[in-house]
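Excluded from the complex is one protein chain; the other protein chains are retained at their positions.
Each chain carries a letter (A, B and C) given by its place in the written order, and its residues are counted from 1.
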Amino acid sequence: MATTITKTETFVGKRIRRKEDPRLITGTATYVDDIQMPGMHYAAILRSPHAAARILAIRTDAALRHPGVVAVFTGKDVEGIGPVPCGASLPGLRVPYHSVLARDRVYFVGHPVAVVVARDRYIARDALDWIEVDYEPLPAVADPEKALEPGAPAVHPEWPDNIAFTYHQEAGDVDKAFAEADVVVKQRIVSQRLIPTALETRGVVADWRSGEKSLTIYSSTQIPHLMRTLVAQALGLPENRLRVVAPEVGGGFGSKLNVYAEEILMGFVAMKIGKPIKWIESRRENFLCTIHGRGHVDYFEIAGKRDGTILGLKLKLIQDLGAYHQLLTPAIPTLSVLMMPGIYRFRNIRAEVIGVFTNCVPTDAYRGAGRPEATHGIERMVDMLAAEIGMDPAEIRFKNFVRPDEFPYATPTGLSYDTGNYATALEKAMEVAGYHQLREEQKKARQEGRLFGIGISTYGEICAFGPSPATPAGGWESATVRVEPTGKVTVLTGSSPHGQGQETTFAQLVCDELGVDIDDVVVQHGDTAMVPYGIGTFGSRATAVGGTAVYFALQALKEKIKKFGATLLDSDDVSFSGGVCICNKTGRTVSLAEIAAASYRAAKLPPGTEPGLVSTYFWEPPNFTFPFGAHIVVTEVDRETGAVEIKRYVAVDDCGKVINPLLVEGQVHGGVAQGLGQALYEQAVYDDNGQLVTGELMDYAIPKATMVPRIETDRTETPTPVNPLGIKGVGEAGTIACSPAVVNSVVDALSPLGVRHIDMPLVPEKLWRLIQKGGQA
Amino acid sequence: MIPQNFTYQAPKTLEEALALLADGTAKPLAGGMSLIPLMKLRLAAPERIVDLGRIPGLNYIREEDGKIRIGAMTTHYEIETSPLLRARCPLLATTAAHIGDMQVRNVGTIGGSLAHADPAADYPAALLALEAEVRLVRAGGERTLPIRDFFVDVFTTALEPGEIVREVVVPVEAPGTGTSYQKVAHPASGFAVVGIAARVRRGDGKIALARLGVTGLASKPFRADAAEKRLEGTDGAETDLRAAAAAVTEGVEANSDLYASAEYRAHLARVYAVRGLRSALQAA
Amino acid sequence: MKISGSYTLPAAPERTYALLQDPEALAASMPGCRELVRTAEDEYEMKMNVVISSIQGLFAGKIRVADKEFPARFRLLVEGDGKIGFLKGEGVLTLSPADGATEVHYDGEVQVGGMIAGVGQRLLDATAKYLIKRFFEKMAARVEQPS
Partner (left out) sequence: MTHAITVTINGKPYAHQVEPRLLLIHYLRDVVGLTGPHIGCETSICGACTVMVDGKAVKACTMFAVQADGRQILTIEGLATDGRYDPVQEAFWNEHALQCGFCTPGMILAAKQLLERNPNPTEEEIRHGLEGNLCRCTGYQHIVNAVRAAAARMGG
């Protein structure tokens, strides 16, 4: 046996700094607004200031008279294109026709009414002020519960009840469980509307080559391929004449997992004017017109025994859909239902979902997409049950966790949890936090009259979207690995990233499999002309699904490498490792670069083998993955002002195997910060007339550096058998776990005053009012 | 994101600037930290802008005759870090550190901030507590106003058309004076939900001087005279502070917005008045 | 947004009532009013240039007076529309005699839309109060003039 193999460095599992960073830290990366083209024109979009109104007239002549204005398009000009696509389907789903520009009516503030095309972006903006629109304002409804009341204004006149769909799921014997319960706790819980606020707003550049009859759309998107298919359909353009490029994307969080009116519209404009066109969303437009997240009103009932056993759960979920369905709008609350049982063993569950139209921008996937709402609900209800029976919140969880020997675990909502060790994660979090000591500290604090709280959330999430039968689009992912003639390696992935770091993590996989250096690997993505069809980056899927596709492509490639190696070494017994192929008999070696060169030179092909070293794999996952973890938050509430101070934040997450711990920590930190935003600060507020009154970053507070505590992270590692890498995914974990942990902590802090529940965001005035009431009680 | 067009003038001398501003149709531009965002949102659309940024001699902090004179174009950062102010009038320097963020403090000016008169701006609380004066100039004349006469209402000052803030004058603190600026910042905008500037001095064991400037609470910043009177002559015990703080909101119509109702704002003002006074007394 | 408050005008209710519906007095007192044209009985069209320091907005709108109960109360309906947003308000003005003067109590609701609603949250309340105050101050000055 050969012993001379030079084992190269192992990359997987190491804290490797990212390959994508040099361009980002030097300001040389190319985001959509950085693209300049000769003859480029600029678009600005006139948007409705009314939440509901009839359009009586639009006068564009004053705008068109300006020499810098090239064209103005309104609803009547775009009747042949669209609609904006909805990819989700449910039985009986009502789908309003979503035209790319309003026709005779507007349905939410920000609804696009006209698009101005001008020679520069300043004139395009000026021209918006020169267009006159006569509106006849109509009554609007912005609150989903009010929209359900009899006599509420109809968002779409054809459906006066404002109900887009209802959805029922039931398992076990819920009535029996509730009848047998010692305790039933009921609570209305709101998961408020949030604004995703990717730091880069959306933007589109469209370039029509009339000679080639081909259109290129550059868009800040998470899903270039799905966009190509859907925009081609909306424009009536053959799909192979449309190229979509996602350049550098400045954050998405689900808000760019969509196809918007503007992508279709800019494609249309480029074809009309025969010039490249650019539209960049302003922050105000981003708040008004890019999807929002959450927007639940949930009515929960939990049934349990005095010994802490959870028997069952009932839920009525009212989902604020907004005025239209964007790509996945109606599917989001169904994800909540899937995750309702959390990581607990009870079998009796009933969920009724009502999807409600409102005169607001649509809700859709925002980091966690349905799962933060579910986790927030179940984790709050478990805490409330514990409080009701006087049990420690950790103890009730230990009592009800699905046990390690029960995996794969079939949930009552039809999922199969892959692996888990929920108790271990919670034990670890309790150990890191010093839970029992904290409870002692709390006793002391309470004696001093301080409002000191400890909150736990233990979560499971459904990740690695997902097997195709369970997703609106395909759930697979593609990868191509190509060893170039010089031995350098190019990876093409369909999981186009927007900050997650696949250029590094996928390269790490390649390094270990092919024995090359990390600098020898380039990971390309985001261009439909370059990369085979792929699905995209969302739902914590990129590494678990996209990475696995890379892994399988590498396995096939290694077989081919060995074949070429065997031919070059003139041996029938070779192995490939550490970047060299070795003859197991003679110990002679040939390097990957030599093999690559020979494979393209193709002078001596192994029998039945094509030239070149390229391997493409489309991997269909057999199941989702189910990461989990436990977060513990210590808070203190200022009795005088209601202000919340986060004193400790401990996050123990289990995302299966880890390729790069540095990046995993980054995902957890970022996720926690967004969960914290929801728990403490963020809320998209529409007034009664459908005006978004948190219309700018001056009013809508996303966390600043001073508002996020230091997060103490730790991990347990329970690999999944769903993929050979054992990876589960981590993108959404922090967001899902954080908000219930914070709210549980603050409720715990205020519990001596008789507080049982508080809806997010936990703004100081709300807490102050509770403290005032408690003081009187 | 894009302002309306305007005519831009950048005079090199104050006289030239005042002449350009004399007819009241132009908008003076100082740091632009409030004006430019408003212009980008097109909530402001001045037809002519006179940039004061090219005029030498408007940016200084100097001590003269027991007073500190601060040129209108002095930036928040310069005020925040001025060794003279830190030593001789620390309240203004510490207040400046609360304004906006580092970049805004690098550019924003005291004159511009005062002229904009945002009712939640930080400076006014401190300047009121300091009993500062503002020197205003216009073509062919100037006048000096006590700061409390300068603020008229929301975004509205005593500035006449064509008139600008030339200088702000604050006292050199007498020994034994303690000051503090305490603020509840809006989590998004950073503006003061309430901001309390407290300034106290003891004499013979009693509170000899108490000054309280309040911002964010009402449609204009104000001095809480009743509270000051209630505190002066007391021992400055916790109960005295509380009694004084209670007077801060008496007769005041508090602002209400999405983040804080009038009732809560008033409550915060009282709580922060106690905290401010406590902290000022500790520093005295 | 709900708004309410009261202001005392130095004239008897009868004269105050008349002035509060007098186009000329209204035009002179409404902040930034540039034009007020009577279009029908108790209906007016107006153009306003509202200026508050740097902030400025041109509005075109309508005023309507309804439910008149001389000299005790009437309903005022105001609508304005401009590039920076729109507003629509409705309120009842109640006049009660107070030592030869009149206390005017207003109680109403204003809807604001567009840019001013989206970005003006923080100061909408204070600004509305200020504009109303300016209106009554000017009205008071006018009342004091001999008729």
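One rule holds in what follows: contacts are C-beta pairs under 8 Å (C-beta built on N, C-alpha and C of every residue); 3 or more make two chains touch, one makes a residue touch a chain.
These numbers were taken from a predicted model, which means no experiment stands behind them.
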Chains in view touching the one left out: A, B
Residue, one of B:Pro3, B:Pro90, B:Gly162 or B:Gly213, that touches the chain absent here: B:Pro3
Contacting the left-out chain in the complete assembly, out of A:Arg17, A:Lys76, A:Arg306 or A:Lys773: A:Arg17
Hidden-chain contact residue, picked from the options A:Pro85, A:Gly501 or A:Gly690: A:Gly501
Contact set of chain B toward the excluded chain (per top definition): 1-8, 10, 29, 32-33, 36-37, 39-41, 49, 51, 53, 77, 81, 100-104, 106-107, 188-190
Residues from chain A at the interface with the omitted partner, ascending: 17-18, 20-31, 33-34, 36, 121-122, 197-201, 248-253, 280, 282-284, 498-501, 662-663, 665-666, 668-674, 696-698, 702-706, 708, 710-711, 734
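Here is the rule we use: only the chains that are shown with their structure count from here on.
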Between chain C and chain B, distance of the C-alpha-averaged centres to the nearest whole Å: 31
Averaged-CA centre spacing for the pair chain C and chain A, given as whole angstrom: 48
Separation of mean Cα positions, chain B and chain A [Å, integer]: 44
Chain B, residues touching no fewer than two other chains: 41-42, 186, 189, 258-259
Interface hub residues of chain A, defined as touching at least two other chains: 129, 284, 693-694, 696, 698-699
Touch list for chain A against partner chain C, complex: 49-50, 109, 129, 137, 284, 287-288, 687, 689, 691-696, 698-699
Residue numbers on chain C that touch chain A, as the complex places them: 83, 85-86, 88, 111-115, 117-119, 121-122
Contacting residues of chain A [partner chain B, same complex]: 121-122, 125-126, 129, 282-284, 640-641, 643, 681, 685, 693-694, 696-702, 704, 707, 763-765, 768-769
